[in-house]
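Note that one protein chain is taken out, while the other chains of the complex remain in position.
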Amino acid sequence: MHVRVFELVTFALLCLLIYLGIARAKKTKPYVRPFPALEHIDEAVGRAAEMGKSVHYCTGWGGLNDEWAPVTTAALAIMGEFAKACGKYGVPMRYSCIRSHIVPIAEDIIKFGYDTGGHPEMYTPDMVYYTSEEQRALMSAMMGYIMRERPAVNCIFGATKYETIHSVGTGAIAGSMQFAGTPRLYYLPIILCTCDYALIGEEVYAAGAVVTGEPHQLGSVRGVDFFKMIIIALIAISVILSSAGTDWFQRLIEFVAG
Amino acid sequence: MLKSRNVRRSEENMEWVLIVEAVMMLLIWSFLYRESLFYRLGEHILIGIYLGFSIYMGIDVLLKRVFVPLLSGNVTVGLALSIILGFLFYTRYVKPVSFMSRWSVAVLTGCGSAVAVSGAIKAMIVGQLPQGSWFAEGITGFNNFVMSIATVFVIVYFLFTFKPTRLLKSSAKFGRFWLMICFGVMLGTFLLSNIGYPIGMAMKLLTPPALYVTIIAILLIAADALYRRIKGT
Amino acid sequence: MAAKTELGRFPTADRVIFLVFLILISTPLVVLIGLPIPISESTRKSYELMNSLKSGDVLVMCFEMDVGAFPALGPGDMAALKHAFTMVKEKGIKVIIFGTYESGVKIYIDKILQETKEYWESLNYGVDWVNFGWIPGHETAMATFARDVHTACSVDVYGTPVDELPIMKDIKTINDVTGIWYTTYSSPDMLPRQWSPLEWPGLKWTICSTLFGTVSWLMPYVNAGSITSYVADQRGGAEYEVLIGKRGLGCKFMDAQSLGHIYGIALIIGSNVYYLYTHAKKPKRKEE
Partner (left out) sequence: MAVILKRGEIPIILFTVVSGIILFSYFTGLIPEVADELIGWSIILVSFSYILGLVTLLRYHLVRIRKREKYWPYSAILLAFFLMFLVSGLLGGVGGYEGIAVSKEFKDFLWLHMLAPLQTGVLSYVGFYMYTVFFRGARTRSWDIGIMLITAILLMLYTAPIGAAIWPGFVPIGAWLKDVANSGAYRGIMIGVGIGLIALWLRAVLGYEKSYLGGGR
């Protein structure tokens, strides 16, 4: 027995607050700050329809089997929104991927998007392009595709690594409208520089909820915000305690029972 | 006499290998000029070999972890369950039971998400809480103060569901200021760690056997550029 | 924007940018420019330690390397080798070369020896210096070397038994070794664990040449004294080249790095000047 008390309490408190947020949201829909990246999906895909070009999407290096599963899930939720817009305007979509277990999921999401959007006949299984399990293969495939086809909209969301640069770099040269977002800090400055609409850090997770527009999803974002207030309070306590010259806070968070 | 024997032997068969390597590198670098058949060739060779490698590794893992224990009779409940879940992936190709493939995905995502959550609590949340003393000696106290302030205001920037009052707006702006400094640091250090790849490749392409291939490639590009100019495209 | 251009073609501006970049990084590789390189404290200390070797002192150079990591750490190793061989000639020190990490070590050692051929050609192999190539076993091999050199290095790279090598006659344990140059492109933990000057009174100092990423990893050992000094990455190698007065590959890389960075800054400033100049005419682009 080796109970991590402080971590467990933090985790339980976070879960409780999110649950309360969701429960409250069922009565009154909470306000959520607008995300320009999500609001312009329709406009961008509409532009693609005018130009007669495609939409390229990628969830990057992360899969569902590793520690990046939550980000990938959020990225797939955003992809669902793009697929719906593509179905609405009749724009072909292409999804590049290096995780074979995502292939069937992505096929389902895109098919569902075209079905609900109103152009079910446009969907083909070719829209998901799997390029082996390796990152370099994905990079070269994306570079080639973006330069050959010049998609009107180029997106990369999720747990992305170096392929971010290949995607947004080629996209910037090809003149695509770019959407990107990742919680991986290292690539955020590049995304901010080259993309028209970016999601920074935690915004990707929140966007996964906001994109659905369902009240209970928004409620979870509300719960998270309350937890952040607690975090700020904890930081203040930590500052006071360490300025007073004690290490009580350090001992508190490392407290292990059993 | 003894001294250079080894060196020479490895050198002899290196010549044509170096040329093959140079050709491969230049196939990829031809993209800098235009997306052409050379780049497409490199791209598809790359994907082909990597696909072979992925499948090879998959077979390797399955042999070591699944089939060798199966054949030697060490079948545990866990192994049996994982094999069943593995085969459930393929129910996707059988329409009436295709829903079962989602079970495997659910288990897979469950593992991944749990690893993510257990890693996040300590490293990303609790571990980031302790702050340094603001009254520490010398510049350290001031630095600790700056760090705490930056952390708090960045968190404020990521508050999504509060109505934008003037106070919140200006706090968020201040948070964004710190975010941008953080991104600037990332952008500034990015070049140092990544510029090495093209420099290393340029060095290889400029050493003799590869240099000849490089010269041929440059001539080809020049000829193509000239031809296109004359043709007027 | 660029969308109207022919498919597959890069806009001319981008081509020019890439071309200038390629020229900028290739020029220093062909002709040495010799941009200034400030010398860091740790590299200077390493150089002085090496320079302090006297006649009859034994220097062990252990390369835990692979050919793939040559661009990063090769320049530093070659500079140290040149320095060591010069000291063999001028002061009469003894040099023992090997690596224990994996079989790729042997190819790497062959490569750097090939590059420094002019420095060892006139020396007496087996008397002044010796090359044991790859000694399998990694950390076990290092532990064995510390306790019993002749068991760890039983034959040299050409198959000569250790007893037939005059240089090895008086070298029984690591206490007979004065200093160690240790290059690693993975973890530096083995060095203080097995070959710490604190543990072996005969061993005066150790220098670890390592990647930038592991320097912070190494600092506690340096502060404790179980590693005496370190040389950091390509840049440390270039500094070492400046110190021995033989600017080579490391300095070429550094020149390319410097030029690349200056080019980047110039591009940022130029692009901004152009943007601000034309800014008033264009409608403001949406942010976020």
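We just call them A, B and C in the order they show up, numbering each chain from 1.
Here is the rule we use: contacts are C-beta pairs under 8 Å (C-beta built on N, C-alpha and C of every residue); 3 or more make two chains touch, one makes a residue touch a chain.
Just so it is clear, the model here is predicted, and its values are computed rather than measured.
For the omitted chain, the shown partners it touches in the full complex are A, B, C. Among A:41, A:77 or A:241, only A:77 touches the chain left out of the display.
Of the listed positions A:32, A:45, A:69 or A:152, the one in contact with the omitted chain in the full complex is A:69.
Within the entire complex, the positions of chain B that touch the omitted partner chain are 17, 20-22, 24-25, 27-29, 31-32, 40-68, 78, 81-83, 85-87, 89-90, 92-93, 99-100, 102-118, 120-121, 123-125, 128, 143, 146-155, 157-158, 175-192, 194-201.
Taking the complete complex into account, residues 13-14, 17-18, 21, 35-38, 235, 238, 254, 257-258, 260-265, 267-269, 271-272, 275-276, 284-285, 287 of chain C touch the chain not shown. On the side of chain A, the interface with the absent chain consists of residues 1-4, 7-8, 11, 14-15, 18-19, 22, 63-66, 69-74, 76-77, 79-80, 83, 97, 99-101, 103-113, 115, 125-126, 128-133, 136, 139-140, 143, 162, 165-166, 168-170, 172-173, 183, 185, 189-190, 192-194, 200-202, 204-206, 208-209, 214, 216-217, 220-221, 223-224, 227-228, 231, 258, using the contact rule stated above.
Convention: only the chains that are shown with their structure count from here on.
The touch graph of these protein chains is complete, with an edge between every pair of chains. Here A-C and A-B are compared, and the pair linked by more C-beta contacts is A-B.
Central chain by Cα centroid: B, whose mean Cα position is closest to the mean of all protein Cα atoms.
Set against the Cα centre of chain A, the chain with the most distant centre is C.
Averaging Cα coordinates per chain places chain B and chain C 25 Å apart.
Averaged Cα coordinates give chain A a centre that lies 41 Å from the centre of chain C. One simple way to say how far apart two chains are is to compare their mean CA positions; for chain A and chain B this gives 17 Å.
Under the contact definition stated at the top, the residues of chain A that touch 2 or more other chains are 147-148.
Along chain C, residues 7-8, 10 each make contact with two or more other chains. The part of chain C that touches chain B in the complex is made up of residues 6-10, 15, 18-19, 21-22, 25-26, 29-30, 71-72, 106-107, 110, 113-114, 125, 157-158, 160, 212, 234, 253, 256-257, 260-261, 264.
Contact residues of chain B toward chain A in the complex are 28, 31, 35, 39-40, 42-43, 46-47, 50-51, 53-54, 57, 89, 92, 101, 104-105, 108-109, 111-113, 115-117, 119, 121-122, 125-127, 129-135, 148, 151-152, 155-156, 158-164, 179, 182-184, 186-187, 190.
On the side of chain A, the complex with chain B involves touching residues 4, 6-7, 10-11, 30-33, 63-70, 73, 101, 104-105, 131-134, 136-137, 140-141, 143-144, 147-148, 185-186, 188-190, 192-193, 200-203, 206, 218, 221-222, 224-225, 228, 231-232, 234-235, 238-239, 242-243, 245, 249-250, 253.
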